[in-house]
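The complex is shown incomplete by one protein chain, all other protein chains being positioned as in the whole.
Take a look at subunit A:
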Amino acid sequence: MAGMLDVEELAEIVSFLANDRPDVKCEACDAVSAALGGDDALANRQNVATMLEQSVPLLLSKMISTPYPPGLIAGKSINEVWKTRVQYHSLNAASAMVGVGGEMAAEAFLSSGMIGRIGEIVMEHTPAITQLRDMMNDEARDANESERVVDAGVAFLANISRTEAGSSAFLDKESLMTKLITEFVATPPKGFDCFQHVASILMNISQMERGRKIILNKTDAYLAKISPFLLSGTTTRRYGVAGAIRNVCFEKDFSWWLLNEAKIVDTICFPLCGPEGFDIDDKVGMNPEFWLSGIDKKREVDVDIRMLLVEAILLLCACGRRARETLRELQVYAVVKVLDLSEESEEVSNKIDEVVQYLMRDEEGQESNEPVRILDESELTQSKVVKPKQGESYDSID
């Protein structure tokens, strides 16, 4: 699986990718995914480099772009299913390439209009998905063809939006983004979640100022729509939304709106509260939801997501004195203090210390030193690479 591809193997794969038969194409795509899916990062990067030289992205884009010509394989007629399968496999391979290859691979794909094509695929398959969802929304079931191909497409977008070129290209297609966000918000909790990686896309586009402005747009209200998914059962969704919120808190100009209108503190602090409850003094000014569930409240279990949320609070602290005073009124210090007691990760613990330092400091005579911390663009985080699933069937849903 891992390891460097030698020249013959690569040539073989390239020839299979160009083959007419769809099943051969699918196998070749799987070989590409496997070659890039190993643990050896260096080998993966070298493989991508060689593949780029051989114009593999072009071949993959062709597979996704060209509507499959009617014809025969071994006497049977090619039907829509094969077309979708070819798209699915090639999207997986493309996803892997962009995930490992970064900017260069992204550019190669963008030049062949991948994003537009994926948009078309999404539009094509969404009615089928909506129908399935309405029919069997309460059962856990295996993915069907439409869902898998859409999921692969969204995963590709998530990986390509990690790069700047990819993000800009994606933001150019506003209609696609609107569509994806609508579907993301509409998916019920059970059943196969094919739009979960939209959260990662949002996290990645929020790295750019343009992206942040779109998310903070008051008319579209995307922020309010995605905030509830911070409590979703799927880790990908929670991580993506937390990342998007964290990046968005970077915008100092919006800090007043975030704190007072959008009530972002409620969204951020709720997952950080646990079953311990609070002292009576701490509850003054605090949102009652933080303690109302009592002993049944479960804290966010994923350490990376907790880190993102604490960083979001830290970013808000750095937005100025007014922001800090609002945070104090909302008793963020109490929440964070209780969180720190049982926090097992040292990194998160250190971040919490920083927050505490901000919140506990004496504000008098500090006017000239605003802000103590310079917010660096490089601090903005991006989503983790989405690795395509190996093999035909999906594992069970998170």
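Assume a residue touches a chain if its C-beta (ideal position, glycine included) is under 8 Å from a C-beta of that chain, and two chains touch if they have at least 3 such contacts; residues count from 1.
Heads up, the rule we're going with is that contacts and distances are computed from a predicted model.
A.B. asks: Report the protein name recorded by UniProt for the chain absent from the figure; options are "Immediate early response 2", "Phosphatidate cytidylyltransferase", "Large ribosomal subunit protein mL40" or "Cns1/TTC4 wheel domain-containing protein".
C.D. replies: Choosing among "Immediate early response 2", "Phosphatidate cytidylyltransferase", "Large ribosomal subunit protein mL40" or "Cns1/TTC4 wheel domain-containing protein", the correct UniProt name is "Cns1/TTC4 wheel domain-containing protein".
A.B. asks: So one chain is hidden, and I want to know which residue out of A:D39, A:D281 or A:E344 touches that hidden chain in the complete assembly.
C.D. replies: A:E344
A.B. asks: For review purposes, identify every residue of subunit A that touches the missing chain, sorted by number.
C.D. replies: Counting only subunit A, the missing chain is touched by 274-277, 294-295, 338, 340-346, 349.
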